[in-house]
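Reading through the structure tokens given below for one structure.
All protein chains but one are shown in place.
Up next, chain A:
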């Protein structure tokens, strides 16, 4: 993704900070709003260069719609992850078969890779160990049979990506590019 202009970055940072101020103060008093706007302007002026690369392009309606649709999908995956953990911890035989597998992602932006790594960490049985360019190294608590029985490296990567990263990529590809 190409880099946005300074004004666009500044405006985006200001909008995000001001929404954050509204949420944290949780009041619509006019004095609070003015103070929030002034402080957001100062902080945005200092930090807009490191805060964002794409600027206002992040507020494209399609991206926001996908981000909102992603929230319940992600929360559902998280609840399933915790029931999975509950099963593994409470089961007397402790059914774990851990291993580190390799996945490949189609995401290109750094923010998208961060969001994918976070999503992987909070969903069933997987935790991100390291990210190297487009390769993800993931500690899996129960390595599935078809991944374990893969004949060579490329088949292993294909099967592991199918199981771990694909479900999130279709959302994150649109949200972050």
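FYI, a contact is a pair of C-beta atoms (placed from the backbone, for glycine too) under 8 Å apart; a residue touches a chain by one contact, two chains touch by 3 or more; residues count from 1.
The working rule: contacts and distances are computed from a predicted model.
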| item | value |
| --- | --- |
| Absent chain [UniProt protein name; select from "Monovalent cation/H+ antiporter subunit G", "Membrane bound protein complex subunit mbxC", "Coenzyme F420 hydrogenase subunit alpha" or "Exosome complex component Rrp41"] | "Monovalent cation/H+ antiporter subunit G" |
| Touch criterion as defined above, residue of A:15, A:37, A:106 or A:122 at the omitted chain | A:122 |
| Chain A, residues in touch with the chain not shown (by the definition above) | 20, 23-24, 26-27, 78-79, 81-82, 85-86, 88-90, 94, 96-102, 117-118, 121-122, 125, 127-130, 132, 135, 137, 139, 141, 143, 147-148, 156 |
